[in-house]
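To start, I am sharing the structure in question, which I have written as structure tokens.
Only a portion of the chains appears, each positioned as in the full assembly.
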């Protein structure tokens, strides 16, 4: 059986997933066969070019016609276009893989998660950083109790592409289209990663209370190729404090104003027996300090028995950012083919959204917010 | 003229300051002459031993007799003993150098700052990290505008000496004696360092609003050499979010539960033109990213024209933690001798205290607190 995949969105994320699909046969031969069947977009000419480049059989400008035709539907469009197509696909019994954040609003995210709960097929939220080998390896350590009780966590996602006040306005600066700024775009990754790593009952449990802080440093930006400016209606940066169910505490940060940092997503965890650190810009490495260690070990997570590594190259032949997409596509499509469940699911996407929404509400009201 | 110095406290801080005084003549010959005159404490035998070792001429068990006899009074005792002797000395016209945090309560700190304001002599709060060469060098860069407008700051002080639940109870775990836990002990350093670096009107300005989070992970601890336990009534860790006067945002953390971290005090600053990072465990280094840089430069701040360095050794011959005390004693005693003012002053100590107190109040009330 070959799975026919329809994909909405052909820019950054479209390319990342198309590449992942193309690489599966050579490196994950046990993955289901996949056909890049339909590429969906609005600008016909750009779409045709992209379909050609990305190896799609056909194109469509209307997602409605596609979502129940294909075997799998990927929604990689802008945030405000996540809900309707995803829900339609799920209602048609088509498995859905949706980019993060799940939706621009908590309401949309809830509707999507409800649709997923009612459907009989996998609905995945594409938090790709769960699929970094070093992160999977960290999870192994955490689940084996190597760090003991979780006391403190720290998550930061630092970028700098808006430092320049003349950097052009885009949909990512607009509350209607994006929902929020750094909070949703970057924070959703960080929240999901922390939930993945320490969110189980045996570790920190879920995030229970949050205090948030949002800030917009540059209030309006020029439109590209235009004399006009448009208002920035989302946050440029956010921070948050977290209280977890089982007593751990944490801090979060996400920003597009960290001068000099390009894509620096880092996680730090302190437990009663050990600590660990990870940074996306050195994604092949994990720093781990365990009970009998006196300092962090800098571990190159490229050994044969490290997660996913046996599919690739010998020890020390490092992987890149894009490999996380191959891994998540492999897992998602395998779940589809085998009728298994898949995580991160829409429920995970919603859970992250709830935290982000509480951060926003906290900033608004100037008080800690308890999640239900 | 030789300044006769009386010092209350002969343990860790007593040793650090006595050493600093002893080293001045060889390395800072322009410093005023100083006599380690009287060492003050309660346990006569331990005191005599310490006076002998630390080079004091005499001892006293009663500070009241000393504070107006000596030319300078150092208060290095536990926090709850800061206020009375310091105020008495100032009222007697004796310059005072007091360890941080200034006091266990905002009330005490206010009384001390008031006494200092009424006095005609320097009253210094011994925030020694202002005197790290790399920190002074950072301040030079900041004041020269090299980082542009300050957008985000981050301060963390990570220790791990209480991770073990059987680590013995001490006065530092008691609210009466210490005021607070990690918050006052570690947080006072971090708040002062950030105020020093970015607190001027031209940069971030003062901290205006805070949200705080305090946590105690281990509720009681064994008394040393005893079967009994005593309650821990202070925080083991704190975090905070900051809003500065001029629009910058920040996060703070201090903890005695960061497994594997011994004395890891770090500061990170992002401005519109550049960024910098500093960590106390590598105190000879400063990481700086400037307008035309593509990555952080790791600068070894040991060149001849770096702050204080010409007093010591050639480039690359690194300094240690204790040198910060030599620098601060040099500056404080020079101010005393010359009748100059000294910073960090009691007013700075109080300013830090106000922030910490607001963090505590915020944690208590579950809402952001605006500093007056």
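Each chain gets a letter, A and B, in the order it is written, and its residues are counted from 1.
As a working rule, a residue touches a chain if its C-beta (ideal position, glycine included) is under 8 Å from a C-beta of that chain, and two chains touch if they have at least 3 such contacts.
In this text, all values refer to a predicted model and were calculated from it rather than measured experimentally.
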Note that 2 identical chains are shown, then give how many the whole complex contains. 4
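Just so it is clear, only the chains that are shown with their structure count from here on.
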Chain centre separation (chain A, chain B; CA means) in Å: 41
Report the residues of chain B in contact with chain A in the complex, numbered from low to high. 147, 151-152, 154, 163, 211, 213, 215, 217, 237, 239-241, 243, 247, 249-251, 253, 255, 257-261, 270-275, 289, 293-296, 366-368
